[in-house]
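Below: one structure, written as structure tokens.
One chain of protein is taken out of this complex; the other chains stay put.
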Amino acid sequence: MNAFVAVLRRDLLLAMRRKSDVAMTLFFFIMVASLFPLAIGPETALLRTIAPGVLWVAALLASLLSLPRMFETDFADGTLEQLALAPAPLALIALAKILAHWLGACVPLVVLAPVLALQFGLDARAIAMLCLSLALGTPLLSLLGAMGAALTLGVRGGGVLVALILMPLYVPVLIFGAGVVDADATGMGAAANLSLLGAMLAASLFLAPLGTASALRIALE
Amino acid sequence: MLEVSALCCMRGEREIFRDMSFVLADGAWIHIRGENGAGKTTLLKALTGLLRPASGSVAWNGIPLHESRDDFHRDLLYLGHANGIKDDLDAAENLMLAGSIVDAPTAAEITLAMRELGLNPSSRTPVRSLSQGQKRRVALSRLALGRTKLWILDEPFAALDTAAVASVCRLMDRHLDRGGALVLTSHQEVPLGGRGTEVWIGTPQENNP
Partner (left out) sequence: MFSLFNWFRYASPQTFYPLAGRMIPWFAGAAAVFAAAGLYVGFFVAPTDAQQSEVYRVIFIHVPVSWMSMFIYLVMAAWGAIGLAFNTRLSFMMARSLAPTGALFAFLSLWTGALWGRPTWGTWWVWDARLTSELILLFLYLGVMALQAAIDDQRRGDRAGALLAIIGAINVPIIYFSVVWWNTLHQGASVSLTRAPSMARAMLAGMLLMSLACWMYSIAVSLARARCIMLERERHTAWVGELAGSAS
């Protein structure tokens, strides 16, 4: 547990020193979300229907963009080797790094999402649902993303590769996450979607750090 | 005590070395020698457990590495080619963070360790703007922190000036006197006392003590 807290603090401190990275992820999120109305047209009813999907895709892409940073710099400067040699389970250390990534890259997206949702004309209830789905879903993106980032560590064209690898794995998160607002609006209730997201989160919380740790060991050989 | 028996390592399809066997007793040191690209770093990585050998085994105090990874890593200090320090942090922060994963060192200990290597403990400059030699010194300050029993150092003297080499050697001698063990690679002669041996990779004068 000591190691978990230490790595979490370390990564958060480093994120504080590089605020521009966080800002870049946010700008990307805003940009992608704002491009859609420009491409589709200002029709409010249409925008309102596509808003949850658009914001989810934008959040997904933004978190994808920030993934390479999760291990790449540590890999390059040798600190990842040191972490792998620490007397603590590498999976626990990976979990700390994943949590730090979520706090640094995804939480700002969740916080900003309501503002963008207003641009799309969503009402208060839909916005609340959207934020709830993002709050449950983005940790999943970080957990699954960590495996992709670890597998492509130090590989040529890693950015595109990571997207190709993760796209299929992100599909269920996207479907259940983006479906929350719709399910709630159509009166079906979002409970099923949310509990499925929760179940996936619980399973990934256990499995993804193990997968990430194995991938990191493979990369460090 | 580190025991290496019949170790064989591969890089891709290439066999780097085979039948590497030696024993490193407490208080002794081994200087791994070989030409550039002979596989010294590969051997060190196999000794730390980062690299899985193709065959053969490495055992620490009689227990194979993969069976007691955490115990072994608690006794191990490894310094690779890369310094393992973050550019965005200053020297003291780096040492604090590196140490805190095992057992948090106090500020006084860190100050002492930095002095040992001739660094200014009160400097708040991010490591990014230090010279190569100074970065290496920051990384090597870890030698003066904590009490790990086995040091595995890859080119510890690279980029260091003579004064720094002398202080690193002083730390090494102290480590050996305490009964610590040391494995290092270097292209220069290593002026250390105690029981030292050389292990060659990939040359005819291979000798396995």
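All chains are identified by letter, namely A and B, in their written order; residue positions are counted from 1 within each chain.
Operating definition for what follows: contacts are C-beta pairs under 8 Å (C-beta built on N, C-alpha and C of every residue); 3 or more make two chains touch, one makes a residue touch a chain.
All figures in this text were calculated on a predicted structure; none of them were measured in a lab.
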{"item": "Footprint left on subunit A by the chain that the document does not show", "value": "147, 151-152, 155-158, 161, 164-165, 167-169, 171-172, 175-176, 179, 182-183, 200, 207, 211, 214-215, 218-219, 221"}
{"item": "Contacts of subunit B with the absent chain, listed as residue ranges", "value": "10-14, 52, 54-55"}
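Methods note: only the chains that are shown with their structure count from here on.
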{"item": "Contacting residues of subunit A [partner subunit B, same complex]", "value": "2-3, 6-7, 9-10, 13-14, 17-18, 73, 76-79, 81-89, 93, 217, 220-221"}
{"item": "Residues of subunit B defined as touching subunit A within the complex", "value": "45, 48-52, 70-71, 73-74, 76, 78, 80-89, 93, 97-98, 100-104"}
